[in-house]
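What you see is the complex with one protein chain gone and the rest in place.
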Amino acid sequence: MMESMDAERLSQCYDAYCDRLVLYARNWLDDDEAGDVVQVAFTRLMTQVLAPRNVGAWLFRTVRNEAITRLRRRARRSRHHQRLAARREWFESHPEDLIDSATAQRILAALPDDQREVVLLRIWGQLSLRQIAAIVGGSVTTVRSRYTAALTAIRERMQQSCKTID
Amino acid sequence: MKCDRCFFLAAVVATLFAAPQMAAPQDSIRTVQLHVTPKAEPQPALQYRLEVPYKDQRMGNAALLYNTAISWVRDVKSGYADFDSRKLADWQNASVGKLPIEEVRRLISRFGRAIEYAEMASRCEQCVWEYPMRERGMATLLPGLSEYRDLSRVLALKTRLEVRDGNIAEAMNTLGIGFSIARDVGKGPSLLHGLVGLAIASHMHREIEGLIQRAEAPNLYWALTEMPQPLVSFHRALQAESQCLYIALPELRTLDERVLSNDEVTGLWRKLGAMADMETDSGDWLEQRLAGIVGTSKVYRQARQWLIDRGRSAQEVESLPIFYVVLLHDHHRYECLWDEQLKWFSMSYWQAADELEDIQTRIKEYAEESSTGELFAAMFPSLRRVFFLDARYKRDLAMLRCVEALRIYAAAHDGHLPSSLSDITEVPVPLDPLYGRAFFYEVTGNQAVLESPAPAEGRPREGLRYEIALR
Partner (left out) sequence: MQDDRLTPSEGQLEAALGSLKPTAASVDRDALMFAAGRASTRRLRCLWQGASVLLVVLLAVSIATRPEPVEPQARDILVAAHTQRSPIGGVITRVSEPMDETKLETCAQYVRLRQAVLEGSVEALPASVSLPSGKRKPPLNPGDLDDFLSST
């Protein structure tokens, strides 16, 4: 049932999504701006008359639109990849992690933009391929292709990473 | 420290790759171990065939000979008190080492006449069943389908014994008969014919898994590739099934032209309920459904608005019988949902699967929204399942071709397997038709895994995994 958004619900959404939304926004922007667009998205959420049926998907889509708008406005696409390299850690680092967080960040940053976006939405956004297709545009089939290609690339680079470390 | 990290990563990656082999329990993905020898393409390339070539075909309509074959099958089943279809199925699922060989031979010999007529039928140029589907629709009787299933099991066992005995040529001939039966039964006018055709072809595929493990077995890549594609087509059966409703209820064809009274519509719904195998035991089942359909009910208002949106005036619509208005809307939705499903059958499975899932959801909604729409909805077969079974068969065929492609590669590369399927350049390697991408392939030394897991809409055992070891 559709409900309106109130402070309590907003607080719950913040706890559930904020960190992952910022990670996603880093696909386009540096840390400060990533935080800004996430704040804009939450603020807009409170202005909706009725809460979206799927709040998570709505938030990711809003963050995306806002991030791309800012990027276009400042026309800094040529420095996009430099920004990706010059950011702080994306993931927390724990000894019990199955995958080294710095390696994962490096490998993700090296992916093509469209593949990385799908990976972020899928794994950390926990969205279905159908929801992702609705956000990024294109068919579910295209999204799936990007996703499996990304996983293949990640696996290969992890193996290479293993071989090149002395 | 870097070294420790590297080893840790290596262990993780190795675990990730090893996990599928360690984790798959026996009741999940169907796993087959194949011990095969490298084998190049035969020369000439089509020396071995799984279909009767044109030069060996005979004139005539195979359907007549098949009917005779099935009569002989029925005679065996009714004439021998110890015949048991279940035992036949158990034997078919058992490995050759566990079969009571002499008992199986005796059973096969009882079906000698049936096999003889089936072989003659397999050589016929055409197969025309002449079922009166256009006249009788689903009331068309479908004799013999279970007999075809049993006959195909007998042929599968016959092939297995021939392979065991090293009679490869005989085994190829028996497989050819089986595939012909699959193709021809699949030409029948109903979905059931197609499904039985696929099942028969699958029985033959399993025997090919055994045949190619014989050292003297030829490479069957081109024999498998050259078979009719598709072997079983659902194209006509789908159209026939979509029309069956109109054969039984011809008044639906002229709904737009002739206004039906509420009485007539009630009678039509009653027949529809009976055809759709709805729960009709309670005497007033239909009255209970219709009780809510009145001028103010949602289902009527929606139907009314739909007619107005199509250009009729509110005045005209309100002059029509209430049940007729609802029926028009229900029927329109039924037609649209059929066409929505049919159109996707022209696409590859991996392109259409999500769309068909959506349509299934819409059919459920259609049934839930209208108590009379539910009667129409019950007439839909699960087309998504049909599509999946069709694609699964094509997957099985593609995987067999992959195995044969691996054997060809190994023959040209000193008995070594390729490190990836894309290394094979001798013959085209088929893609996985369930996913539209290459099969999962992984090699370790002279052993390889070739796999296609079942998608969400299938069951785990409908996935297939070949564990291939080169001799």
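Details
In order of appearance the chains are A and B, and numbering begins at 1 in each one.
Here, contacts are C-beta pairs under 8 Å (C-beta built on N, C-alpha and C of every residue); 3 or more make two chains touch, one makes a residue touch a chain.
Nothing here was measured: the structure is a model prediction, and the numbers come from that model.
When the omitted chain is restored, the residue from B:127, B:155, B:379 or B:468 that touches it is B:379. Checked against the hidden chain, the listed residues B:64, B:276 or B:411 yield one contact partner: B:276.
The residue from A:18, A:68 or A:136 that touches the chain not shown here is A:18. Residue-wise, the contact with the chain that is not shown comes from B:199, picked out of B:107, B:157 or B:199. Counting over the whole complex, subunit A has residues 5-7, 10-11, 14, 18-23, 31-32, 34-35, 38-39, 42-47, 49, 88-92, 94, 97-99, 101, 104, 119, 122-124, 126, 128-129, 144, 148, 151, 154-155 touching the chain that is not drawn.
Take subunit B: the residues that touch the chain left off the picture are 12, 15-17, 19-20, 23-24, 71-72, 74-75, 77-78, 85, 89, 136-139, 141-147, 149, 190-192, 195-196, 199, 244, 248, 261-263, 266-267, 270-271, 274-277, 284, 287, 290-292, 294-296, 315, 318-319, 321-322, 378-379, 381-382, 385-386, 389, 435, 440, 451, 453-456.
The rule is simple: only the chains that are shown with their structure count from here on.
Between subunit A and subunit B, the centres computed from C-alpha atoms are 40 Å apart.
Those residues of subunit A whose C-beta lies close enough to touch subunit B in the complex are 98-100, 103, 130, 140-141, 145, 148, 155, 158-159, 161-162, 165-166. By the touch criterion given at the top, residues 2-3, 5-6, 8-10, 12-13, 16, 350-351, 354, 436-437 of subunit B touch subunit A in their complex.
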